[in-house]
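In what follows, a structure is listed as structure tokens, so that the remarks can point back to it.
Yeah, one chain of the complex is gone here, protein chain that is, but the others are all in their spots.
Naming follows writing order (A, B and C), and every chain is counted from residue 1.
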Amino acid sequence: MIEPVTDLAPITALGGTVPRSEIFGALTLSENAGLALASLALRKDQEMPKPFGLPLPEVGKAVSMGGLAAFWTGRGQWMIEAAGRGETDFAAALKAEVPKACVSEQTDGWVAFDIASTQGAAPIEALMARLVNLDSTGFGPGCATRTGLEHMSVFVIRRSEDRLTVMGMRTFADALWHALAVTARRLDD
Amino acid sequence: MKFSGFKVVKEALTGHKGWRPLWRNPDPKPAYDIVIVGGGGHGLATAFYLAKTFGALNVAVLEKGWIGSGNAGRNTTIIRSNYLLPGNQPFYEFSMKLWETLEQDTNFNSMVSQRGIINLIHTDGQRDAYRRRGNAMRLSGADARLLSRDELKKMVPFLNCDNARFPIKGGLMQPRAGTARHDGVVWGYARGADMRGVDIIQNCEVTGFRIEDGRVLGVETSKGFIGAKKVGVSVAGSSGRVMSMAGMRLPIESHALQAFVSEGLKPTIPGVITFGAGHFYVSQSDKGGLVFGGDIDGYNSYAQRGNLPVVEDVLEGGMALMPMIGRARLLRSWGGLVDMSMDGSPIIDKTDIDGLYFNGAWCYGGFKATPAAGYTFAHLLATDRPHETVTAFRFDRFNRGYVIDEKGVGAQPNLH
Amino acid sequence: MLIPHPLLGLRDSQEFTYFGDASLMWRPDPEAPEAEAAFCEYVFLRDNPAGVHRELWFHEQGDRSWLVVTRDTTTHEILGAELASDVKGAAQ
Partner (left out) sequence: MTRLSGGLIDRSRPLNFTFNGISYTGFEGDTLASALLANGVQLMGRSFKYHRPRGVFAAGSEEPNAMVELRTGARQEPNTRATVTELFEGLTARSQNHMGPLHRDFLAVNDLLSPFFAAGFYYKTFMWPKAFWEKLYEPAIRKAAGLGSLSMLPDPDDYDKGFLHCDLLVIGAGAAGLAAALAAGRAGAEVILADEDFALGGRLVMEGDLLDEALATGWVATVKAELESLPNVRIMTRTTVFGVYDHGIFGAVERVSDHLPTPGDKVRQTLWRITAKRTVLAAGATERHMPFADNDRPGVMLAGAMRAYANRWAASPVKRDDDAIAIFTNGDDGHRTALDLIAKGAKVLGVIDTRETAPKFGDYEVFAGATVTGTKGRLGLTSIEITRGGRSEWHSVGALGIAGGWNPNVHLASHHRGRPVWNERLLAFVPSPDGPKGLIPAGAAAGKGGTAEALEDGMAAAIKALAELEISAAEISLPKAENASAEQVAFWHVPGQKRAWVDFQNDVTVKDIALAHRENMTPVEHLKRWTTLGMATDQGKTSNVSALAVMAELTGKSIPETGTTMFRPPYTGVSLAVLGGGDSGPLFRPRRLTPTHHWAAAQGAEFVEVGPWMRAQYFPRKGEMQWRESVDREVLAVRAGVGLCDVTTLGKIDVQGPDAGEFLNRIYANMMGTLKVGKVRYGLMLREDGHAYDDGTCARMGEDHYVVTTTTANAGLVYRQMEFAHQCLWPDLDVQLISTTDAWAQIAVAGPKSRALLSRIVDDFDLSNEAFPFMSCAALTICNGLRARLFRISFSGELAYELAVPARYGHALMARLMEMGADLGVTPYGTEALAVLRIEKGHAAGAELNGQTTAQMLGLGKMVSVKKDSIGAVMSRREGLAADTRRLVGFRSADPQTQIMAGSHLFPEGAEQNMATDQGWITSACYSPHMKGYIALGLLEDGAARLGEVVVAANPLEGQAMKLEVVSAHFVDPEGGRLRD
């Protein structure tokens, strides 16, 4: 565990002291409160860096290495993820790695909901079909994109056949959970 | 032939043998004093008032297809004069007054029905803005009422006021507003104009303007050249396309606007209701269909059809506002072609070309303007001076900095 | 509609926000002698063609890139799409 940096106690995006998790048939929906995020944007003519040794992914892709991961967000732009480091100043650590690049703290800009299936890809893809206009056959493991979901803007990351992460703006956390949970529940019916 | 209840009874008893064409199908003459391009409501109204009020005897209306085939025949039929800005409000109130005597003026029942319009209020800021607007209406001689939430609930009990994402806190009502039967308006003006000698020429597409030394001499058409001392263009939706034939660029984009009608239902909705927290407005036609619409599709289009996202957006609004319509069915949707202007307001003006006049840029609101647009365009064509209610509707208002921007969104047409 | 994003392939137009004619990328020179007139034309006047139209779409719920999309306004057929910054860069 990382030592707390403050005597203030954080709450999760859904307002709890512990992250929320709920099971709907084959699907488990979990709030990932520990994920640290920082955006990285290259300066003009900057060479592609490899922060913490992480190779930055191509258009529409995500990569992971140990507790670190990254997904493409725009030309010359990525979101870097660090598992379990939500309480730390991860942006500062990233900036130290790539001092020339533009780095912004995004940890609390987004809420991350991890969706795991116990029955392979089908429930994940059925959930996606009801929520986002992405062709799941072309959105396999390692794909990441931003899109719209029920009037909200989200990142969708296919971690593996049976795992998906949906990130929404933190202030929409309740609404996004509702959208995911209602759909997951209906798939279970 | 005068239409009346007596005439209807007489014809019913004698096998309907005495009805005659509502208008002629004349061949075009070689030249006219005034040629109106566009046989929609505005063009026909212009011809009607030119003949009736301004004594013009030698007038033709040229229509590419059948009269009323453009926006006049595919709109949500709302008439109202609930505008805010001084450039607009007197014009629309003038139009409202013309609506109120239209049927007597044309001897044709256009089913002008003043069942009222309510714009719903969801926030205190909105109430302040509507109070400003309602006061502007009252100050220009129109009627307006600010409804409390309780008054509103009594009037339209089926609205979802409370269990709502954006609770309803009241409304601005114009009791004299309402609807008119869109085709009936077209036909009333057409018949009235034809009776007064105007040639209505259908299936006659204008393919070019003949302009010499900065002066218009007439129009090239699919039925040959037709000379004219003055040409008035009234082709909203196609304004960009038509005026480009005269070499003009306009402060207009063409956009698709969809509208919808449900299957026929027994009386459900009394007047016109406009959602204030989403894109949805609705009325019910005399035949029983819910007639409703919302936002434009939002991209330049001449395709006369729209896409599904707007359909969903409109019905999301509808269901949020009045969830009791859920089990009714959509019967038909259609897409119109609207001139979206840079400030959301219209243009009735001369052009830089002598003898060429323009009426357009009506955005999604041209239907309610039909009588006054016709009257004032006729006034301009006949007298070369703008009618007092359209002095703000000039081309030069943009460059000079006198835009009439009701929504305050600036020069982005798809936001108006 | 589907927008053929030059990097991401076909994307739902719902992810985009439409702005208008691509001429809006070419802001007049504010120092020119007739700057005000040039700006008036830039801000207010449009070709508004019935046919091929080059226009700006913002991939707001996507990679936040501005695109120049070439589209036929009479059929909605899309003939191509480029990143606006590339278009501008190439022209400069």
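Keep in mind that, in the parts below, a contact is a pair of C-beta atoms (placed from the backbone, for glycine too) under 8 Å apart; a residue touches a chain by one contact, two chains touch by 3 or more.
These numbers come from a predicted model, not from an experiment.
Contacts of the undisplayed chain with the visible chains, over the whole complex, involve A, B, C. Note that of B:211, B:273 or B:303, the residue touching the chain absent from this view is B:303. When the whole complex is considered, the residue among A:21, A:104, A:118 or A:160 that touches the unshown chain is A:104. From the set B:112, B:152 or B:198, the residue in touch with the chain omitted from the display is B:112, counting the whole complex. Annotation for subunit C: contacts to the undisplayed chain at residues 1-2, 10, 17, 19, 24-25, 27, 30-31, 35-36, 39-40, 42-43, 56, 58, 60, 64-66, 75-78, 83-85, 88-89, 92. Interface residues of subunit B facing the missing partner chain: 3-5, 7-9, 11-13, 16, 19-25, 65-66, 68-69, 73, 86, 89-90, 101, 103-104, 107-115, 122-123, 125, 127-141, 144-146, 158, 160, 163-167, 178, 181, 183-184, 187-188, 202, 262-268, 277-278, 284, 286-288, 303-305, 307-308, 311-312, 314-320, 323-335, 397, 399-403, 405, 407-411. Looking at subunit A, the residues touching the absent chain are 5-13, 15, 33, 39, 41, 43-44, 77, 86, 89, 102, 104-110, 129-137, 150-152, 169-176, 178-179, 183, 186, 189.
To be clear about the criterion, only the chains that are shown with their structure count from here on.
Annotation: B-C is the more contact-rich of the chain pairs B-C and A-C, by number of C-beta pairs in contact.
Centre-to-centre separation between subunit A and subunit B, using Cα means, comes to 49 Å.
Per-chain CA centroids place subunit A at a distance of 31 Å from subunit C. Residue positions of subunit B in touch with at least two other chains are not found. Residue numbers of subunit C whose C-beta contacts span two or more other chains: 14.
Residues 1, 13-14, 18-21, 37, 40, 43-50, 53, 55, 71, 73-76 of subunit C are the ones that touch subunit B when the two sit in their complex.
Residues of subunit B that touch subunit C in their complex: 238, 240-241, 244, 249-254, 298-303, 307, 309, 342, 398-399, 411-414. Within the complex formed with subunit C, the residues of subunit A that make contact are 59-60, 72-75, 77, 133, 145-148, 153.
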